[in-house]
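The full complex has more chains than appear here; those shown keep their coordinates.
By letter and in written order, the chains are A and B; residue numbering begins at 1 in each of them.
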């Protein structure tokens, strides 16, 4: 065997085409995973291989309410043991606000061990006041607060300026990051059209208001969206709603170890 | 911590927007899962979290024949330990009928531990007589009998009245429920068009014949189909061909803990 045979670290052999990633704990380059109900064993499996690539795990929608006794706590403890933040889906909190149970809801989240909270208005319209109170209350109780802007219903058009202003206000009110709605499907929702593409002008409006792209987590469930956002903002863009089984593939996209982003740096198409 | 902190039961905090579900064992509100070959560990994982939400597990098509030695029995025992019915795909039984081996087939199913049987004619045309004999024989051997109506081949048009009459006859012959074909894809099959939508008139014909919607299990692999059926028939509609990884998400849809069905009860779009 050659002198390289003892090298167990790929990084000493291969240079990541899009450069190194910011390592955890980090405030940019975040990956948020959407979990629609994977088992405890599968969660353990996921984290064993990918823990360095995951910053947030979201238990989608209100699935948190539907786990068999004892299993929700077990999953949360497991995720926390890797220093990964975990939170219930925004729709669940919207229901709590709608049923006038926000304090009880947050206390129950605390009891189960959640470390973060998402404040959204995807289905239930919130006044500015109620939104701000929810952010403040969650922060007071020690949660890391994410907010989300954008409607889930493609019928409900909201001007992008309104979304941008809301995002800015959330950050001023104490939100750690603002999530741009993309749902699980990525089509006909938020800033995405029926083919999952983002309008350049809308994006520009958002960036004009927010300035720092690291303040936004883009829900980007589809590969074309992940590729597009990495192309626009680089490896360390914050991506959300990544399916568990795509975490490693998304990480490969981020560093250029996959054709779709590798091609960004193949500037000379001549043969080698 | 507040007085709510010790509350580990979400149901004391949040009211399910679409109401409570009928609990197992139940004759309505059934969820049938299609298993195309998940491993033993993944099955254990699935059941640990979701056993209350699953009534039937189907080992799709003829996959039952292709498990490594010992593993089919192990999976079946595991599923049965949660009091969930398990059966091989209908196509497998069709092949047995076609090869004139129905008795041997049913005995082998018994040997492996299956508890239910699906009688279908998705690919192989059965006479009324053969169909009835299969139902009767399976029932005699102690299986819970499901039947299925609808062709898998989108070229083979069958009038919806024919399907409705066949379903009614199956129930009279002892079938526990009748499954409406939707395949794994949900497109261009049974009552679904190329976009996965169901024709209102066809549905009406079926219901005119059958009357009680709880006698039908609708194969509904796509979210738009699950949402549509819950909207039409309520939380306790019977849904089939649910992928394992979607069980918790479908349960959230059923009770209104997900935007797509929560919006059914958000009658007042004013801000809170």
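Assorted remarks:
Just so it is clear, a residue touches a chain if its C-beta (ideal position, glycine included) is under 8 Å from a C-beta of that chain, and two chains touch if they have at least 3 such contacts.
Note that the structure is predicted; figures quoted are calculated from it, not measured.
Within the whole complex of this structure, the shared sequence is present as 3 copies, and 2 of these are drawn in position.
In this section, only the chains that are shown with their structure count from here on.
Residues 36-42, 60-68, 71, 73, 91-92, 94-99, 101, 103-105, 107-108, 110-112, 122-127, 130, 152-153 of chain A are the ones that touch chain B when the two sit in their complex. Listing the residues of chain B that touch chain A in their complex gives 1-2, 4-8, 10-11, 13-17, 41-42, 44-46, 48-53, 245-249, 251-252, 255, 257-259, 262-263, 266, 269-272.
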